[in-house]
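Just one protein chain is left out here, and the rest sit where they should.
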Amino acid sequence: MIIARVIGNVWATRKEESLRGLKFLVVQPVAMRYKESGEVFLAEWGDTLVVGDKIGAGEEEIVMIAAGSSARQSLADTHIPVDAMVVGIIDKETFGAESGEVS
Amino acid sequence: MIIARVIGNVWATRKEESLRGLKFLVVQPVAMRYKESGEVFLAEWGDTLVVGDKIGAGEEEIVMIAAGSSARQSLADTHIPVDAMVVGIIDKETFGAESGEVS
Amino acid sequence: MIIARVIGNVWATRKEESLRGLKFLVVQPVAMRYKESGEVFLAEWGDTLVVGDKIGAGEEEIVMIAAGSSARQSLADTHIPVDAMVVGIIDKETFGAESGEVS
Amino acid sequence: MIIARVIGNVWATRKEESLRGLKFLVVQPVAMRYKESGEVFLAEWGDTLVVGDKIGAGEEEIVMIAAGSSARQSLADTHIPVDAMVVGIIDKETFGAESGEVS
Partner (left out) sequence: MIIARVIGNVWATRKEESLRGLKFLVVQPVAMRYKESGEVFLAEWGDTLVVGDKIGAGEEEIVMIAAGSSARQSLADTHIPVDAMVVGIIDKETFGAESGEVS
């Protein structure tokens, strides 16, 4: 699963009926990297993506994303045409007490 | 889900019978990027793709694309051999009032 | 869906029994690009792939390829282990009257 | 399947209910490369990923990862929204007696 930082919202008035009510976010993929000191920091990579969200992730939060058919398993109706969903919000503790800064 | 700008149509006379009646578009993947000012702009990335469309996206519109088995969930017959479908057209408001320009 | 130019045939005597009778092609992915003039040309990208073909695409033709589980939907038996199939042959008209040249 | 080195743990308090109890790891993709001498070494590539683990891989171990719908086949409930799981821990012998060092 990739992880990504939430950076905004997406609005789409014309869309598949089955997508109504699902919130979409713009996210920037990030990777955890480790300094020689053991400190963790987050580095951006790749391009922004659009993902569905039922969990309520806020801007700047770091989320775990399930892609492909796995994304649909998080929905009550697994026939909704969405290929990326937020499935968790990563605790800041994961990045260490003194780190979490974004490069 | 990736987002992309619609740039043209595709015609294929010889094709899988089950694809008849489905419209295909050429799209250019784009990513939303944010300026220091908070302004959003769209940057092209990767190569053009071909995607199915039931929603009626027009040239220059920015669309959300479901890929893989998720694409097929937008079709009445989920056994049609297509791996990318337009599932929404993104509102211009998403890119902000003064932005939306394409770099 | 990616599009690609057919460049040759593949022979494999030892293979999964269920693949017998299916023709395999070597294809070079290409992307449609647009000149300022509006003219379309095809640019190669990525590396050659091997895809199954039931439609009868010939060398130099430009084909649409369904990948992943979507590829299998084009087969009578969807349990055949193939992850890429030709699902259409793109008409030359798609690339415009005066274009179609390959860069 | 890609292989990767385990480099840390991920904590996510807010997540899909169905993910509770599943351990998540940060892993760095690596590739086996061969020196002229026949010696094997591991080279890092790409960015860190987050994967589920039921097997109990420890830090610095090299794991095999199943991605996509295949990842879910390793779970008792195949409807859990996870797209990457550790499915094996590679024996050091794979990298040869005198090798296994990481470049």
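For clarity, chains are labelled A, B, C and D in written order, and residue numbers in each chain start from 1.
The rule is simple: a contact is a pair of C-beta atoms (placed from the backbone, for glycine too) under 8 Å apart; a residue touches a chain by one contact, two chains touch by 3 or more.
Please read these numbers as outputs of a predicted model, since none were measured by experiment.
Taking the full assembly into account, the omitted chain touches C, D. Residue-level contact of chain C with the missing chain is found at 7-16, 18-19, 24, 26, 47-51, 68-69, 71-72, 79-84. Not every partner is drawn; the one left out touches chain D at residues 1-3, 29, 31-34, 40, 43, 45-46, 55-56, 64, 66-74, 78, 85, 87-91, 93-94.
Keep in mind that, in the parts below, only the chains that are shown with their structure count from here on.
Between the CA-based centres of chain A and chain B the separation comes to 20 Å, rounded to the whole angstrom.
Spacing of chain C relative to chain D, judged by their CA centroids, is 33 angstrom. Those residues of chain A in touch with two or more other chains are numbered 68-69, 71-72.
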